[in-house]
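The other protein chains are all here in position, but one chain of the complex has been omitted.
The letters A and B name the chains in turn, as written, and every chain counts its residues from 1.
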Amino acid sequence: MTISHAAPPLHRTALPRLLPPAPADLRAHVELHGPLPSANGLVAALRDAGLSGRGGAAFPVHRKLEAVAEAGLRTGRTPVVVANGCEGEPASGKDAMLLRLAPHLVLDGLRLAAEAVGADRAGTTYLAVERGSGLRAVLESALAERGQGRGQERGQEPGQHQVTLVEVPPRFLSGESSALTGFISGRPALPRFPQPPPRERGVGGAPTLVQNVESLAQLALVARHGAAWFRAVGTPAEPGTMLCTLHDAWSGPRVMEAATGTPLRRLFGLAPQGSPQAPVQAVLVGGYHGSWLPAAALDARLSAADLGVPLGAGVLAALPADRCGLVETARVLRYLALESAGQCGPCLNGLPRIAAACTELARPEAATRRPGLLADLARWSGLVQGRGACHHPDGTVRLLRSALTVFAAEAQAHVAGFCRAADATPLLPVPAEAPQEGAA
Amino acid sequence: MNVTVDWTACTGHGLCAELLPELITLDEWGYPLVQGVPVPSEAVRRARRAAADCPVLALKIRRQHS
Partner (left out) sequence: MTATTPVLWYASQATGVVCLVLFSAVTLLGVMVRLRTSLPGLPRFGTVTLHRSLSLMAMLFLAVHILTAVGDSFVNISLLDAVLPFVSGYQPLWLGLGTVAFDLMLAVVVTSLLRARLGHRSWRAVHWLAYASWPVAVVHGITLGSGSGHPVSGAALWLTVGCVAPVLVAIAVRLYLAARPSAPTTPAGLLAASGFPATGVPATGAGARDLATTSTRNGA
């Protein structure tokens, strides 16, 4: 198995790999990375490279490709490939950044993945982004550069590799695999009962590969440079680089490409341990379905094994010592509750109650008046976990439980009637809420 | 054989809990709490009936291939 090295040789450990300094058009992209390679041996290369999905679930990419290709052969249906750029998480900006700066890397990956699973008919590749993200224009011009006109105008038939651009409603769950495949199939963008899963029956009933846009970009690089190159940075168990979105109180939110295994302290640009500058109280790892960790996590490295929690889509937030972690968490939980699809009884009933209780806990004057608050939160967490069509309640409970653990002392203070935080400035981004029409 | 719930369809009628009390109880909102264990052989017929009788066809029977 040899990978064509037609691309200009890249230093093995040079960073960044994915993000160019400025948006790269097709010419700049080919100059930087070389022409589109062949998809021969791609799955084996991905297996050796150990590339796992960058959309949050970290599922091995080669296994997804194998499963979809096999389902296509078994059912006799041509598979479909969907590049998932629906970045529903408010705190994450990496997919948007990647699509603005390196759309051709993503499109290369989409094309290669389609070849690898046998999605070789017209109308079987899709690229999905959120409506209102402003990415449509960028992507349309990138597709035009690749020779994809508006088909009918030129009197051409849609090409075999024509990518259909899809804009989904800007909701947190729109990027969930079954919601996304359902939306493309003409149904609402809501999660479905996961049997059979989208890789068996997805868009139009065909086996569907749904892959995050960053995963596809990484795939496009592995196809050019091979598994050994990919593994030259990062940890052995979680090789390569990943895009992270960082939030802290000292700079604005920013997207970084970092090798796994990088110490978090270096990512955040913080002074070495023991320095009195800007102390951090806790770190959020993995976004709004992720986990709060105590400040000691700053001395750990960017790896799920090291941190002991999933990295999700790479959202990291450093909470300053003078903020209230419970107030931050309550705001996020409220957002997550409102973003529930409302289809599944336990989630519909549990998440709003959890959010309301956490909001009460975040206000010392309310927390003192509710003795059963923590018991209610524990009970409801147990009731929503694992009882839904998707993992929204599970992720929400993970965030809540980690908050109650890391901010346990704060919770006790609130129940006793006081909050220790001095600064009420919100750190984590939560979109505005539309006022409810005619409250029931 | 296992029973699972299609949560997007379930509206908490609760017939399944009546037919399979050893496997299914109802939570405080009326939705089924299903134990993840295989259906014992003496309950298999009742499990099939519960799946057929569910007013919204939310209870599903899954044959496990271990």
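The working rule: a contact is a pair of C-beta atoms (placed from the backbone, for glycine too) under 8 Å apart; a residue touches a chain by one contact, two chains touch by 3 or more.
Only a predicted model underlies this, so the values are computations on that prediction, with no experimental measurement involved.
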Can you tell me which of A:51, A:69, A:184 or A:255 touches the chain that was removed from the display? A:255
Among A:47, A:353, A:379 or A:401, exactly one should touch the missing chain; which is it? A:353
Extract the touching residues of chain A with respect to the undisplayed chain. 13, 15-16, 19, 21-22, 90-93, 96-97, 101, 133-134, 233, 241, 245, 247, 251-259, 262, 266-267, 269, 302, 315, 331, 334, 337-340, 342, 348-349, 351-353, 355-356, 359, 426-436, 439-440
Would you write out the residues of chain B that touch the absent chain, in ascending order? 9, 13-15, 18-19, 50-53, 55-57
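To be clear about the criterion, only the chains that are shown with their structure count from here on.
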Take the average of all CA coordinates in chain A, do the same for chain B, and state the distance between these two points in whole angstrom. 34
With touch defined as at the start, can you tell me which chain A residues reach chain B in the complex? 190-193, 195, 343-347, 349-350, 383, 387-389
Within the complex, chain A is touched by chain B residues 4-12, 27-31, 33, 60, 62
